[in-house]
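The complex appears here without one of its protein chains, the remainder shown in place.
Then we have subunit A:
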Amino acid sequence: MREPSADRLTRSGESQTRPSGASAEPGVPALTGRWYLRTLGAQWRSVLALLGWSVLESVPALVSGRLVALAVDRGFAAGAVWTGLGWLALFGALSVLGALGSRLVFHSLGGVLEPLRDALVTAVVRASLHGGDARWRPADTRVVALVTRHVEVVRDVTAGLLVQSRSLLVVTVAALVGMVGVAAGLAGLVLVPVVVTAVLYAVLLRALVRRQRALVLAEETTAGAAGAVLAGLRDVVACGAEPVAEAVVRQEISGQAAAAARLGDANAVRTLVVALGGLAPLLLVLAVAPGMVADGRLSVGAVLGVVVYLTGSVQPALRGLAETTGAAVLRLAVTLRRLAEVPAAGGADERRCGRGGEPGRRRGPVGGGRPAGPSGGDLVVRGLTFGWGARAEPVVRDLDLTVPWGEHLAVVGPSGIGKSTLASLVTGLLPAERGEVLLGGVAVTSIDPAVRHRAVMLIPQEAYVFTGTVRENLALFAGPGLSDVEDAGHPAGFSLLDNDVLLSGGPAEGLSSFDGLLLAAARAVGAAGLVARLGGLDGMVVPGELSSGEAQLIALARVYASPAGVVVLDEATSRLDPAAEAVAERAFARRGGTLVVIAHRLSSAVRADRVLVMDGGPPVVGRHEELLATSPTYAELMRAWAPGEDLYRSSR
């Protein structure tokens, strides 16, 4: 199930060698048209096979006119019925051969399309997951669902191009070649109009593509505008804004209708060009043929053959090519462009790059030569400043803070003041605008990400759980065998098996020590009941069936079992009831290592060693009792939270 952890570490190291502010991750290709062609090109063997079978498929088109000519000249016109029928029977047999060609084309289609889809899905998945933003925004999962549909569109359209357009092209060429064979003298009369049509069509294609794209965009904006109004119908009505809402949607609706009409006009012109291009050769041939037949330069059968080629193959194929290919190429282009925007679904484009220079990279021990890497070091913040835009006010301004190794710090303050941003800065997910964050004396952004990710763990409010076994979910950051290669190990002074909480339960008989570790972690944070209800470590986690509090318990147990020395809980217990929250927080406090709690409830502050108060002004740090006296904001927060309670009663 699991990859060897050595491989995993190097892989994750590779993918994270840039600071998280970089926009392109190595190994995640940009999904451009060139990428598409290259991926398709990688399947050249299947593509060649496909082209080979197309030759077989084109045989009926190649010989149709000639066989009709022969059937008439040598058969029916000469009074030899059976000869004529013989030629027709041969045509029938060759039609079957052509159908066989179509069949083989489809057989080799899988060899081209399935690897293409695999590559596309892989690229999309990796782009979605590598594009992660350090700042929390509700991930637009609708976009993700749409993306997987786009992948299928690319596959289908490619299939359409490979089947229909290729076949029509092959048929046209084959029929033209066959016709030249039957009546070389008429070739010019046929080829010139066909070539002129093709050129004109190519010129028109630009306008067609542009108008079709405009229509696609108009459709999207109409659906978007209507969706926004209908989703907010309660608010529209409450604001008495029905006329405004209606006007907005109507405008989009008529815009879309106009775009559709414009596309219709372009299509009409295209139809005209292609129809005239198909008709002109026929009229020319029929105008010239009488003279040539009278001269004996052309046989009756040859004239018939040419007409068969023109009406049976060239005309329908031209029309088909014009109708299908333009739309298919456009759909492909539009869809690929949508796919190329995938990382935006995760918000990578809005990420702000750090202004500090490219940080140096160091691997290995950084905290006083201890093998535990940065674990065991103090967390020091100096002059930290960060804002979300050049014109926006900084969210964090000139913050100085030292969290000694092993301390339990709570961060409190009003909503939206930048507590989560601070969490991202402290864990190195966001580069600071000014100032620095040091862990064990080394800037967090310059610690090798592979080491940093093991040493510092952030648990966000929105817990990550996925469909899989409980074991898979809990072991996400602590795979078996990980400790063999991971020097960071567990935080200094922290050993799971020494922990009294664990000993009270003790690993059950017959469990591997790894399973024991996971179960112990679950028990410690108060998730034992949940794990039991799910059916133990082999039970299945189905995200939709868990409450958000249960999902948070899984996320907590997972990090508890990880080797991280610094744990940041960013409102990670917000969906637990106060008692369960206390259990989880105390478990992390006992676990050892540094604990930073971004508080959702003020009870978290009462439990901490020290509290950082953020209220937009200069940040204040102190013990609960001190802050009540020194920080008016803190005192006000506490009074509003528990009016009339004895604030000096510490729950610790």
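Operating definition for what follows: a contact is a pair of C-beta atoms (placed from the backbone, for glycine too) under 8 Å apart; a residue touches a chain by one contact, two chains touch by 3 or more; residues count from 1.
By our rule, contacts and distances are computed from a predicted model.
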### Chain not present in the shown complex, as UniProt names it (candidates "Cytochrome c oxidase subunit 2A", "Multisubunit potassium/proton antiporter PhaF subunit", "Carbohydrate ABC transporter permease" or "ATP-binding cassette, subfamily B")
"ATP-binding cassette, subfamily B"
### Task
Using the definition of touch stated at the top, determine which of A:40, A:63, A:109 or A:194 touches the missing chain.
A:109
### Task
Tell me which residue among A:182, A:443 or A:465 touches the hidden chain in the full complex.
A:465
## Note on the structure
Cross-chain touch to the chain not pictured, restricted to A:398, A:545 or A:636, is A:636
